[in-house]
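Heads up, one of the protein chains got dropped from this complex, but the rest are sitting where they should.
Letters A, B and C mark the chains in the order given here, with residues in each chain numbered from 1 onward.
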Amino acid sequence: MLAEYAGVLVILVVGVVVACAMLGIHLLLGPRRKFAGKHEPFECGESQIVSPRRRYAVKFYMVAILFVVFDVEAIFFYPWGAIFQDLGWFGFMTMFIFTIPLAIGLIYEWMKGGLEW
Amino acid sequence: MLPMNHVIALSAILFTIGVLGVATRRNLIVILMSIELMLNAVNLAFVGFNRIWSQVDGAAAIDGQIFVLMVIAVAASEVAVGLGILLAMFRNRDSVNVEEVNLLKW
Amino acid sequence: MPIEPIIKILFIFSVMVMGLAPIITWIERKQSAVMQDRIGANRADLNGITILGLLHPAADVIKLMTKEDMVPDGANRVMHMLSPLIAAVPAIMAFAVIPFGGVYVFGDTTLNLVGADINWGLLYIFVLGSIAAYGNVIAGWSSNNNWSMLGGLRASAQMISYEVTMGLTIVGVFMVFQTLRLTDMALAQDSSFRLLGFLDLYLGLDWGWIDWIRVPAWGIVYQPLGFLMFLTAVMAENKRPPFDIPEGESEIIAGYHLEYSGMRFGLFFMSEFIEIILIAALTTTIFLGGWAVPLLSTDTIINGISSVMGAGFATGLCILIHFVTFLLKVIFMIWVQMLIRWSLPRFRYDQVMSLCWKILLPLSIANIFVTGVVLLWVKG
Partner (left out) sequence: MTTETILFYIFGGLAVVSALGMVLNTRNTVASALSLVVTMVSLGAIYLLLEAYLVAAFQIMVYGGAIVVLFLFVVMLLNLSTDEFPPGRQRLIKSAFVIAGVAILVQILIALGRDPLLAAQPGAVPEGYGGYRQVGISLYTDYVLLVEMASLLLLAAIVGALILAKRKID
């Protein structure tokens, strides 16, 4: 059973080794000249006025909520799509009914302004 | 072939870690993450037991994995609503410490 | 450890990642130069030999390697180091399931030209995509910089939004080909059908030339809308112009990789280019017939050549033809992406988000159900 996934393991190893090697060579070759001010976070020539560790708009959270819900919807679609022709009209109606509440949810969010930026 | 008792033992260990997280931590986010961990431990047990009973009366049985899919759907809804509650709580109390939420109404 | 997957993986890795990725930085420069009526990259030279500017990728690598490795004050050092790896490694790993050739029979052995022939190959790519989203958000968070943080949040919001759409736009293809395995999808497209076949099937017109007007049975023929939506979604997922809001230079300087220098930045940069190749390879495999030569199926090619040369040689030549076809299609799709990138101005953030949630998502669900009705109607 593992034979199919041997390729995945190999490419995981290859990818990690190559990426780490790139970072490693860079660490060896790059110069190291530190002085005060150089390592300050870049802020268009100013010193940092506010810390980035602060609160941000909640809209990002709304997008993430929608994403989680629709990602779960999508995982129900994948196996359904791949066996669709075996399921026939019954499967079609199943998924149609499955989609209706989610469509209502999307429309509700749309109407409430959850999709506006 | 995997040692099945170790799979189930791993599930038990993860579940215990989740329980201890819920019991000891005060940050609501970490508590929710521990709940996710507990759900995952149960999922592991479902998949493991499904692997043991992969055939019932000669027919392939997949019910454990179906349950895992359902748990995934439940966990997604739980997280969405739970974090919504967390945001509401943060707005009102300016904290996500569960011990400061001791009023039924504010 | 079997030796066969190692060879196949190393082959596709060296061709697609190590070979093509530096070259497309050159393609991009030349393409932009052509479109802006300039000459383009031609300065890097060895003793006056420039080879059309092809030395620029090498110069880039040398430059990135010899820059100082900077970590800003107040940054989280471990995560600052880790996030370029999280962005680059999944992009590389996705090539394991891309078939770069079909299934060939040599006597009693079969050769399947794909690194890992996974049953759920397409989902494997989605899985890697969902992991890759962490690279940007961690980069933004760990840099201790306002612009980086905003860029990281924008990047992850955009990536997760388009991940859902990307998944749903492709369900129509699953429904047509009835598989999640990329090898099977490519094999299913290694054929053609009669464009006017309905004339003699339904109308009983028995004209001889109907057989000659053939169309390759590619995904793009079955799912033209799906192809357009998928291309849009994956290009937005890759965060390149016109969807480069997370790194919009004019607004948030460079976004999440603002505080990255040298090869750490290079890995982000490289992962974007690897993803261009991945998008090209993926759309080729799913929609453009993969390695299949248009209108010439594998059997036709092998039978045609083996009547002259012998079966073993014919199969070998067929492998070569298929691989070259695949590579040409991939380069064509890379060129299409470059064309889009240099033609369109950047969208606003709200436009990108409404394109995803208000247009692509409803359209892709409608596409799924229309495909379903048509499929069931045709199958009776």
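Just so it is clear, a residue touches a chain if its C-beta (ideal position, glycine included) is under 8 Å from a C-beta of that chain, and two chains touch if they have at least 3 such contacts.
Here the structure is a predicted model, which is why all the values come from computation and not from measurement.
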{"item": "Chain not shown, its touching partners among those shown", "value": "A, B, C"}
{"item": "Contacting the left-out chain in the complete assembly, out of C:L20, C:V137 or C:I334", "value": "C:V137"}
{"item": "For subunit B, residues in touch with the removed chain", "value": "1-10, 12-14, 16-21, 23-27, 29-30, 32-34, 36-37, 40, 43-44, 47-48, 50-52, 54-55, 60, 62-63, 65-66, 68-70, 72-81, 83-88, 90-91, 96-97, 99"}
{"item": "Where the unshown chain meets subunit A, residue by residue", "value": "1-2, 5, 53-58, 60-62, 64-69, 71-73, 75-76, 78-80, 82-83, 86-87, 90-91, 94, 97-102, 104-106, 108-109, 112, 114"}
{"item": "Touch residues of subunit C, complete complex, unshown partner", "value": "76, 79, 119-120, 123-124, 126-127, 129-131, 133-134, 137-138, 141, 149, 153, 156, 160, 163, 180"}
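Here is the rule we go by: only the chains that are shown with their structure count from here on.
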{"item": "Graph class of chain-chain contacts, one of line, ring, star, complete, other", "value": "line"}
{"item": "Centre-to-centre distance between subunit B and subunit A (centres being mean Cα positions), rounded to whole Å", "value": "21"}
{"item": "Geometric centre distance via CA averages, subunit C-subunit A, whole Å", "value": "17"}
{"item": "Whole-Å gap separating subunit B and subunit C, where each centre is the average of the chain's CA atoms", "value": "35"}
{"item": "Of all residues in subunit B, the ones touching two or more other chains", "value": "none"}
{"item": "Residue ranges of subunit A in contact with subunit C within the complex", "value": "3-8, 10-12, 14-16, 18-20, 22-23, 25-27, 29-33, 38-44, 48, 50-53, 56, 60, 63-64, 66-67, 70-71, 73-74, 77-78, 80-86, 88-89, 92, 95-96, 99, 103, 106, 110, 115-117"}
{"item": "In the complex, subunit C residues that touch subunit A", "value": "1-2, 5-6, 8-10, 13, 17, 64-75, 81, 84-85, 88-89, 92-93, 95-96, 114-119, 123-124, 143-150, 153, 157, 160-161, 163-164, 167-168, 171-172, 174-175, 178-180, 253, 258-259, 262-264, 266-267, 349-350, 353-354, 357-358, 361-362, 365, 368-369, 372-373, 375-376, 379"}
{"item": "Residues of subunit A defined as touching subunit B within the complex", "value": "58, 61, 65, 68-69, 71-72, 75-76"}
